[in-house]
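Shown here: the complex without one of its protein chains, the others still in place.
For subunit A:
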Amino acid sequence: MSRIGVVTFPGSLDDADAARAVRLAGAEPVALWHGDHDLAGVDAIVLPGGFSYGDYLRCGAIARFAPIMTEVVAASERGVPVLGICNGFQILCESHLLPGALIRNDHRTFVCRDQVLAVENASTAWTTDFESGQHVTIPLKNGEGSFVADAQTIERLEGEGRVVFRYVGANPNGSVNAIAGITNERGNVVGLMPHPEHAVEELTGPSGGTDGLGLFTSALTALVS
């Protein structure tokens, strides 16, 4: 059985939900600790949502220097699938595993809602179980989810098909080009602001939807192939 690690930082909130999503997808979740230099031999890694280090300094800025991140960066360079959700996305940007940054929502308020997304790239390690152009509904909850990058970086991301998810309808936070999630050149590292781990069961998913499960089952497909 594939083993997917979920890193817990001080202030992580959604590590338990992420581990649950991994289990529902059919893999074995492995709890990883921010202070360890040890990935326990996992096949893929999830950086979960929350408020690591209380969002002090900048979201993800201190978590980036946690001991485990040295190992996460090295693993990502070997092609190991890495998924950053919300605060995990912010950590990936601060670590320079993904370009750009997440700043405070343009309307200055926390947003919490079921968000429709378009899957723009269905060939990353985390999205092969979707169709390109498919719409999915996934909960979005953040105060600092506005994706920004310089014009050149945006042009590259768009030109190379590295925008993985885009908000459909009203832009919820002022993200450039309504970008909700991106990937690295290799397609093994993906970060997104919405929370797929909250849309994996009929009882608790948005309108009974389980659209989020596809990210986790995609990783399993990537690991088996």
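Going forward, a residue touches a chain if its C-beta (ideal position, glycine included) is under 8 Å from a C-beta of that chain, and two chains touch if they have at least 3 such contacts; residues count from 1.
One rule holds in what follows: contacts and distances are computed from a predicted model.
Enquirer: Given the options "Alkaline shock response membrane anchor protein AmaP", "Isoquinoline 1-oxidoreductase subunit beta", "Phosphoribosylformylglycinamidine synthase subunit PurS" or "ABC transporter domain-containing protein", which would UniProt use as the protein name of the unshown chain?
Expert: Missing chain, UniProt protein name: "Phosphoribosylformylglycinamidine synthase subunit PurS".
Enquirer: Where the complex has a chain not shown, which of A:A149, A:V163 or A:A178 is the residue touching it?
Expert: In the full complex, the listed residue that touches the missing chain is A:A149.
Enquirer: May I ask which residue of A:L24, A:A61, A:V168 or A:L223 touches the chain that does not appear here?
Expert: Touches the omitted chain: A:A61.
Enquirer: Which residue, A:S52, A:N105, A:T128 or A:N184, contacts the hidden chain when the whole complex is considered?
Expert: Selected residue, touching the omitted chain: A:N105.
Enquirer: List every residue of subunit A that touches the chain not included in the displayed model.
Expert: Touching the chain left out of view, subunit A contributes residues 57-58, 61-62, 65, 93-94, 99-101, 103-108, 146, 148-150, 174.
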